[in-house]
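Provided herewith is a single structure, encoded as C-alpha cells, for subsequent inquiry.
Heads up, one of the protein chains got dropped from this complex, but the rest are sitting where they should.
Our next item is subunit A:
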Amino acid sequence: MAEKYNTKCPGVKRLMREAIELAEATDEYCARPLEDNLFEWHFTVRGPRGTDFEDGIYHGRILLPKEYPMHPPHIILLTPNGRFEINKKICLSISGHHPETWQPSWSIRTALLALIAFMPSPAEGTIGSLDYTPAERKALAKKSTSWACPQCGDVTALLSSTAAKPPTEEEQTVLNQIAFKGEEEQVKPPAEPVPEPQNIEFTPQVMESSDSTTSFLDQLTEILVALLVGAIGIFIYRRWDAFATSESTEL
C-alpha cells in the first residue's frame, strides 16, 4: 500500500503508524485499513461488559477525512445493535459541544474506545440513535456473533484473546466526555458489496433496519418540504391580504 500514497504527507504517515499500532487485535477492539484504501478502515468491537451489549460483537467502517487527524473520523456501524442506526455515518463530539472539539491528538483507538463507552448511554432522540428495548438489544447482541463481513469474514475470529491496553486516567476522562451522533444527511450506500449476512434468519433484521432508516429520512424530507411550502403559502397569503386590503377597490 505504501507506494500508493505519499508517505511524506503527515496524514498518511500518521495513518500508517496507527495501522501498526492497531495491527494486533485485542479482546476489546481491532481495526485495520482496507487493502486498497488507507482512508477507509474496518473495525470490530466487543460490547461493553455489564450492559445489554455484552454478548455482542459489532463490526463497522471508519471513514477518515483527507484532513485527518485535523478533522475527526466518521464511524459507520454495519452490525444491527439497537443503539445506532446501521449504514449511517456517526461522528464524535464532546458532550454538549460542537464536533470541532475533536482533538488531533486523539486517534482511531480513542474513537473506538469512546464508541464502546458510549454504547450504553441513552439514545435521547439524537440523530442516528436507536432506542431499542434491553431485550431487543440483547437478542441483537446474541445474533451479532454470527454476522460476517464480506471483506473481513467472521467477526468472532477478528478479535483475539490479548487483553487491550487499558486507557490511562487522562484517556478515561476524555473518553467519558465523547458523544456520538449521526450526521444530518444520509450516507450513500457503500461502494463495495453490501455485507450479506450468513445467517438466513438474520436477513430480515438487516433489511428492516436499513428500510426503516430510508423511510424515516424520506418522511423527514417530506415534512421539511411541506413546512417550506406552507411557509411560502402563508407568506404569499399575507402579502396578498395586505395587497387586497390596500387595493380593495380594484378587487
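Following the convention adopted for this analysis, a residue touches a chain if its C-beta (ideal position, glycine included) is under 8 Å from a C-beta of that chain, and two chains touch if they have at least 3 such contacts; residues count from 1.
Basically, contacts and distances are computed from a predicted model.
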Candidate names "NOP2 nucleolar protein homolog (yeast)", "Ubiquitin thioesterase", "Cytochrome b-c1 complex subunit 2, mitochondrial" or "Trm112p-domain-containing protein"; UniProt protein name, chain not shown: "Ubiquitin thioesterase"
Option touching the unshown chain, where A:Ala135, A:Ala157 or A:Leu227 are the choices: A:Leu227
Identified contact with the non-displayed chain, of A:Asn37, A:Thr51 or A:Thr101: A:Thr101
Subunit A, residues in touch with the chain not shown (by the definition above): 9-11, 13-14, 17, 21, 67, 69-70, 94, 97, 100-107, 110, 168-171, 174, 177, 224, 227-228, 230-231, 234, 238
